[in-house]
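Every protein chain but one is kept in place in this view of the complex.
Every chain is named by a letter (A, B and C) in the order it is written, and numbering of its residues begins at 1.
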Amino acid sequence: MTLDVARVQKDFPILDRAMPGGGRLVYLDSAASSQKPQSVLDAMTRYYETTHANVHRGVYGIAEEATRLMEEARDKVGRFIGAGPSHEVIFAKNGTECLNLVANAWGRANLRSGDAVLLTEIEHHANLVPWLMLREQLGVELRYIPLGDDGHLDLSELDRLVDGVKLVAVTAMSNVLGTLTPVRLIADTAHAAGAVVVVDGAQYAPHLPTNVGDLGADFFAFTGHKLLGPTGIGVLWGKTELLEAMPPFLGGGEMIRDVRLDGFTPNELPWKFEAGTPPIAETVGLGAAVDYLEALGMDAVRAHEVELTGYALRTLAARFGPDMTIYGPTEPAERGGVISFAYKDIHPHDISQVLDQSGVCVRAGHHCAKPLMRRLGIGATARASFYVYNDESDVDALADALDATSAFFS
Amino acid sequence: MTLDVARVQKDFPILDRAMPGGGRLVYLDSAASSQKPQSVLDAMTRYYETTHANVHRGVYGIAEEATRLMEEARDKVGRFIGAGPSHEVIFAKNGTECLNLVANAWGRANLRSGDAVLLTEIEHHANLVPWLMLREQLGVELRYIPLGDDGHLDLSELDRLVDGVKLVAVTAMSNVLGTLTPVRLIADTAHAAGAVVVVDGAQYAPHLPTNVGDLGADFFAFTGHKLLGPTGIGVLWGKTELLEAMPPFLGGGEMIRDVRLDGFTPNELPWKFEAGTPPIAETVGLGAAVDYLEALGMDAVRAHEVELTGYALRTLAARFGPDMTIYGPTEPAERGGVISFAYKDIHPHDISQVLDQSGVCVRAGHHCAKPLMRRLGIGATARASFYVYNDESDVDALADALDATSAFFS
Amino acid sequence: MGLEDLYREIILDHYRSPRNRGELESPPAVRVEGYNPLCGDEIVVYLDVQDGVVADLKIGGQGCSISQSSASMMAAAVKGKTVPEARAVIRAFKAMMSIHEQRLDADGDDAAEKAAAEMAEVKLGDLEALQGVVRFPVRIKCATLSWNTLQQGLDEAGAAQAG
Partner (left out) sequence: MGLEDLYREIILDHYRSPRNRGELESPPAVRVEGYNPLCGDEIVVYLDVQDGVVADLKIGGQGCSISQSSASMMAAAVKGKTVPEARAVIRAFKAMMSIHEQRLDADGDDAAEKAAAEMAEVKLGDLEALQGVVRFPVRIKCATLSWNTLQQGLDEAGAAQAG
């Protein structure tokens, strides 16, 4: 099955929008946030126009229907990542909250001063700062798997690094380099050392067929808005035994079984970790996004991105040669559709600004991975990233706009 | 200015939906969650169809536009509650997260074992459980302002209760009794005792003209979905000095200025407290909700609800007399449009179930206020609550359906 | 989906005149509380197990017609039964109720088969009147509250005997 990109593009209303310059929108920033197909927008609008009510507590018809829609979305999302029982699927506001939840609830219950946590040098701030906060608060020791010069993690010291650690948290795909990390290998090593494994799947789940069991994850976090879904929704999957043994994270309605003036009893999973009114419409939207991706087929999504990334790497090399440095692994099969680059000595910020004149949207900056930037010895990159609605003409538009940028600054 | 309810109703698409029984939807559960006007749905759809991109980091046009829309929503929301600088307005996922943010970030920095926090017996779990968790974690002492038999807080012991407390957290309006609490008086007393004042405005901000300064609040939390806005968005307002002195709450992207492998520096307000991709579309929707309410005029909204609540109290008393117990203050001017009641000896759950047959939606249960239920000596109430789209015919429909309920169970 | 499917006559009868309401002294009886976090219903089951038999059982607490009548019928159904028999009734009842809830489990098909097998084991009699609850998903937890509480009670009674 291959992706019919022309048909896919028709499903995304924003791609039809008029641009100031008269051209078309060339959206190459899906690693920051993806666009949304009509079906996702319709599912949310339909929900609000026919069914909205607060969930889990209402007896009347539309409240029951809203609850059913939300729990169906939970089932769908669980199946999408190969989860077991749906109560292992917890909804939060974004991927960042999910990782904070693990750091807080699992961390505070299981980590003491001096305990070690193993991360990598390529993590997004979302999988760094929560652990840095635990370092400050509890005095845990943080270790890092380094980045090799080939754009892959350098695992040569893994056995030493993992020795005695209580938890390993690793991204499945770098949002800067595109690097696909050997999650399973790291997880097996971590488990052999008795550690719990947290996988940041924010960049992985939207782009590759995902099975949390095959990855060897104990926790797996991702975010809706990068997966064709709405903003305001993140997903944490965790193993039942671990989730049950954890104290709650946020306190409030929904997450309790009983509340007294002198104490409370938490609710069962998954609600124990869902305090307050959940992002109801957003779960419905995410469910529709998962439906959309499954109809395309995640194998086809991945195949398309490998192909397009290959085309991009070849095109950029051919057109810009030594004027361009592309970071990360060179083989499309070893990476996602995320291309961070340096071009001549033009600052990424300026590149992005000038590309915008041609309707080409790329991100410039540290991409919430400042330690990785320091490791690469740079302050920022320009980054083009692809998704189901991108095709070779977008890559060509990027290359043409880069020529214009070079002309402007020379 | 009075509310033209018939015109308002036309703005809410869900009120037109077909009901199984053939009747109309009589939605009397706005205290749990309000319905949304077309303009809110349109604002979000338009956002996704023309402007979506991740905010704050993008240089290109649509990212800049998305950032502008989000920050405009912040300004609007700030003006709506009479806030000062917009950096005092922090977006979270719901009202519950806002209160957890205060309990965690302010609480951990300022409270020690043995310190006292003053709450009330009528709080929603969202303003109880975060403090109960601090009690468990830090050993703080919790005190409670009791409920008087007139449905108002009993302030006779306030001076004693407030003595030596570090923080007072109080709801501005009970979600069960409708009681409007004397927030200003409590705040002044608390400030005189050197305490910080947290106001749970989840039920207040949607229904009354709100000015955080006049209320005497140091922190004020509310939630979008009860205020004609979407799910997935909550708002915390706090005073600059307090917010600046607090450590961050969740860690990740957006909330940092710098991240190193051995530490991080938080960002400035408000982003310091907004980790990860924010609920962008939801802030836009909330901004549209605020526009809608301001066009109606909050004075008119309040006047309409006082009038309708008065009509409801009179109608129910006239039609059901001693068969019905209504909880909370008897004067419409002293309460919001929330009517919790017991009817004959029919369990609230059963009432709600049978009312649903007539398309009448009321909530049944403890309304996330179990300590208040225990105080009232009951397990649950049925609760009808009003908003801008309700009118006297809805009250009549409720009364008719209650007659049918009584017939069914007798 | 009329209300009559939910509120069968026999249910309303048990609600109006609950059987086995009251308390037992504990100890020797086991006392277990159950909460429905969604609506605030509370059930207290007092359980007297002697020589492997549910010698006596009383129900306290308060709740809606479904939770109260389910508890009342449950008490009538298990009183005098051996512990294994009582457990079989619990399984059968929960299987009847799970026909809707199983959607929440990943392995829907297996669960449906298992439920059918467990229901075949035992005659539920009057309790079958509660089958209509399955069509009102929010109320399933009302119906199962007392049963989960009883199950916990049997576990505790077993542990007490063993210990």
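Operating definition for what follows: a contact is a pair of C-beta atoms (placed from the backbone, for glycine too) under 8 Å apart; a residue touches a chain by one contact, two chains touch by 3 or more.
Computed from a prediction, not measured in an experiment: that's the story for all the values here.
Across the entire complex, contacts from the unshown chain go to A, B.
When the missing chain is restored to the complex, the residue among B:K36, B:H56 or B:K239 that touches it is B:H56.
Considering A:K166, A:H207, A:K239 or A:H366, the position touching the chain not shown turns out to be A:H366 (whole complex).
Residue positions on subunit A in contact with the hidden chain: 20, 347-350, 353-354, 357, 364-366, 370, 373, 379-380, 408-409, in rising order. What subunit B contributes to its contact with the hidden chain is residues 56-59, 63-64, 67-68, 71-72, 74-75, 78-79, 83-87, 256-258, 265, 267, 271.
Simple rule for what comes next: only the chains that are shown with their structure count from here on.
For this pair, subunit B with subunit C, the centres built from the Cα atoms lie 37 Å apart. Spacing of subunit A relative to subunit B, judged by their CA centroids, is 31 angstrom. Residues of subunit C in contact with two or more other chains: 38-39, 136, 139. Residues of subunit A found to touch two or more other chains are 57-59, 63, 256, 258.
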